[in-house]
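Missing here: one protein chain of the complex. Every other protein chain is in place.
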Amino acid sequence: MWKSAHPIFMILTGVDSVADYKLEPFPFLWGRERYFGNNYLDIVSTQAIVSIAIPRGSEKDFSSEFTNAFGTYLPEPGHSVFSKNREFLFLWMSPDQIFALFERDGLYPELTVREKLGDTGYITDQTDNWCQIRLTGQDIVQAMERICPLDLNQFPLGKCARTVMEHLSSVLVRESDEGFLLLSPSSSAQSFLEAIEQSFLNTGDY
Amino acid sequence: MWRDPEPQQHYDVIIIGAGHGMAAAYYLAKVYGIRKVAVLEKGWLGSGNTGRNTTIIRSNYLLPGNEPFYEFSMKLWEGLEQDFNFNAMVSQRGILNLFHSDPQRDAFARRGNSMLLAGADAVLLDENLIRKMCPFLDYENARFPVKGALWQPRGGTVRHDAVVWGYARGADRLGVDIIQNCEVTGFDIQDGVCRGVETTKGPIKANNVGVSVAGSSSKVMAQAGMRLPMESHVLQAFVSEGLKPCLPGVITFGAGHFYVSQSDKGGLVFGGDLDGYNSYAQRGNLPTVEDVCEGGMAIMPMIGKARLLRMWGGLMDMSMDGSPIIDKTHISGLYFNGGWCYGGFKATPASGYCMAHLLATDEPHHTATAFRFDRFNKGLMIDEKGVGAQPNLH
Amino acid sequence: MIIDHPLLGPRDAAEFVYLGDASLIDRPDLNNPEAGKEFFEYLYLRDNPEGIHRELWYHEQGDRSWLVVTRNTLTHEILNVELARQVALAMGR
Partner (left out) sequence: MFSRFPEGGLIDREHSFTFSFNNKKWTGYKGDTLASALLANNQLFIARSFKYHRPRGVFSAGSEEPNALVQLGRASFSEPNTKATNIELYDNLNAKSQNYKLSLQFDLLGINDKLSPFLSAGFYYKTFMWPKLFWEKLYEPVIRSSAGLGKLSGYPDPDNYDKGFLHCDILVVGGGPSGLLSALVAGRAGARVILADEDFRLGGRLNSDREEINNQSGQEWVAQTIAELKSLDNVRLLPRTVVFGNYDHGIFGALEQRPDALPGINKKPKTVLWRIYSKRSIICTGATERSIGFGNNDRPGILLAGAMRTYLNRFAVKPGDRVALFTNNDSGLKTANDLADKEIAVTVIDTRPNQGQNTDKKYHDYIAGGRIADVRGQKAINSIILADGKSITVDSLAVSGGWNPNVHLTCHKRTKPVWNEKIQAFVPGENLTDGMRVAGSANGLFDLSSTLLSGVVTANLALEDLGFPTCQHPDFETSVETTDITPFWYVKEVRSRSWIDLQNDVTTKDISQAHDEGFRDVEHLKRYTTLGMATDQGRTSNVSALAIMSERTGKSISETSTTIFRPPYTPIPIGALAGRSRGKHFRPTRFTPSHRWAEKQGAVFVETGNWLRAQWYPLEGETHWRQSVDREVLATRNSVGVCDVSTLGKIDCQGTDAAEFLNRVYANPFLKLPVGKVRYGLMMREDGIVYDDGTVARLDENHYVITTTTANAVLVFRQLEFARQCLWPQLDVHLISTTDGWAQFSVAGPNSRNLLAKITDDFDLSNEVFPFMACANLTVCGGRKARLFRISFSGELAYEIAVPSRYGNSMMETLMEAGQEFNVVPYGTEALGVMRIEKGHFAGNELTGQTTAFNLGLERMVSKKKDSIGNKLSERSGLNQPDGIRLVGFVPVDKNMQFNAGAHFVSKGKEKILENDEGWMTSVAYSPTLGHTIGLGFIKNGLNRFGEIVHAVDPLRGNNTDVEICSPHFYDPDGGRQRG
């Protein structure tokens, strides 16, 4: 009999024999980093993204499960929130969906969330759907206003939003006073990176 | 150019709308001998879509319901100026539909063959021929390289205002009353029969009433209690400053949303997509302007230094399958012509002719038999673009 | 244009995709004896007013909510914005 399709069971039951081949990760932008003056652009490659959808009809149960698991409330629309231990950053994505961002510690990031939440919520690994770019520095707003329709001067810590830049879907998260995390679909990551780099080059002598 | 008469009490035919409607009145008088006709225009002559478009004429249609009609229109264009003795500057310098992929080529080939089978003209060009004809297109650095084009040499442009004026002058001389600044406020319908209209200049009686009001179709027909398979959308059009001649004809960019020609005065006349939302504002917003210019720069990067001089917004009667309706209604004596989407200008002569035919004979013209109201109910849509009941995508 | 999203506040219309008349929520019941006629009218016949229009917009480059926007088609003034799901639920869907 072939085994249950569920990935969690696959892992928990282990495997008897493994193939002789190895797969190596190769994200498109891996290792690219760059300074623009004092502004730093870094490709984040170790952070997992897991989506959690909230089951219809059990919103309240989910909310309390969530709070029990992570020591914080669900993020408000347009906002992000850290878990109490600050290991997880949750982004509000839609009325019934949030993203959990955390340091990846295994092959199955969805399991990390599943272990915390139990069977409440529908979970999908989104890590490979997105490229993640972290920007830090004082001139980010000046550069990003060339491509970002959001008002980044009024985008305080704890805000996040999905929008469109240069025809590309993107998610912005204010991570620190001088720092933003940006997500954009991984297949077009190269175009996204070029758009950001060009914005710096157009706005300063870097 | 034309008289400015007060409306009479009764006409054989009243036509509402002086765009296609003016053409209809002209052919009614000239071809069908019905001269006791009034054309009612809410604004000034040419204030509707006839005077707000990118002036392109072509008959490069795909579907059997459409192609013979548009080819009929093309032939009328070709004899138009001699017909009404007014120079509308019909300029058949060709229309080039660029394609960028094999599936697009296949679709254009199917279309080109439809055109040839219908007696129109079509040529499939490869990249080398296009390079000779249009050396200024982006071949080296294009995101979507040009693979070829469907060319209709007889396509081209016409001076749009002159079309209005020419038909008006012609109709006026045949006895048609052109009544400007006369808005229809209601229909006189008794026992399922339309006997006339109410207007801002008082009631006017008629044996038959034809409605041909483009983007205002839903509004006007609502006065007769009808709901239409139609939405009104804004389409922006653009013209650049005058430039020395630099384009050979009409060029359309298949991987973006951009079509362009150059007027006799030297302006680049161009356009793209609808703004995309229902609107009666007759003006659009900036994102569409940018989108159109992006398409323009992507395909012909020499136009970066040409300046956009004016833009305007027309009210498009976007139908549910992207094709028009020329048909009688369930109300006796009330006829409708609309749903031209943003292809109405090129149709002006045939639309007028077929409307005149319908008004005069109560039967559809043989090139316009598919343009029926009941085609949606029966599943006989004429959907050139294949996007379904989504008017803003046609 | 700017659409004042009920959850997220004002956002550029460029983030949205337009569908059309909000009556598209009110999909007929297949089991109705007149279903054929109702589906035809539902899909093809639209109010197309010059003035107040309730219409569907999708926040595709945002939170993926479908919204019911009440907008004046003559002036483009937006009078009200609701989550379409709430509207649909209130209609008993």
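Each chain gets a letter, A, B and C, in the order it is written, and its residues are counted from 1.
Everything that follows uses one rule, which is that a residue touches a chain if its C-beta (ideal position, glycine included) is under 8 Å from a C-beta of that chain, and two chains touch if they have at least 3 such contacts.
If you're wondering where the values come from, they're calculated on a predicted model, not measured in any experiment.
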Contacts of the hidden chain among displayed chains: A, B, C
Hidden-chain contact residue, picked from the options B:Asn207, B:Gln223 or B:Gln282: B:Gln282
Among A:Gln47, A:Thr72, A:Thr136 or A:Ser186, the residue in touch with the chain that has been omitted: A:Ser186
Touching the absent chain when the full complex is considered, from C:Leu45, C:Val69 or C:Ala84: C:Ala84
Contacts of chain A with the absent chain, listed as residue ranges: 1-3, 5-7, 10, 15-28, 51, 53, 55-57, 96-97, 107-108, 122, 124-130, 145-151, 153-154, 166-168, 185-188, 190-192, 194-195, 198, 202
Touching residues (missing chain, whole complex) on chain C: 1-2, 12, 17, 19, 24-25, 27-31, 35-36, 39-40, 42-43, 56, 58, 60, 64-66, 75-78, 83-85, 87-89, 93
Residue numbers in chain B that touch the chain omitted from display: 1-2, 4, 44-47, 51, 64, 67-68, 81-82, 85-92, 100-103, 105-114, 116-119, 122-124, 135-136, 138, 141-145, 159, 161-162, 165-166, 180, 240-246, 256, 262-267, 281-283, 285-286, 289-290, 293-298, 301-312, 375, 377-381, 383, 385-389
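Basically, only the chains that are shown with their structure count from here on.
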Topology of the chain contact graph, where touching chains are joined (line, ring, star, complete, other): line
Euclidean distance of C-alpha centroids - chain A vs chain C, Å: 31
Whole-Å gap between the CA centroids of chain A and chain B: 49
Separation of mean Cα positions, chain C and chain B [Å, integer]: 29
Chain C partner contacts - residues on chain A that touch it in the complex: 77-78, 92-95, 97, 149, 161-164, 169
Residue numbers on chain C that touch chain B, as the complex places them: 1, 13-14, 18-21, 40, 43-50, 53, 55, 71, 73-76
Interfacial residue positions of chain B with respect to chain C in the complex: 216, 218-219, 227-232, 276-281, 285, 287, 320, 376-377, 389-392
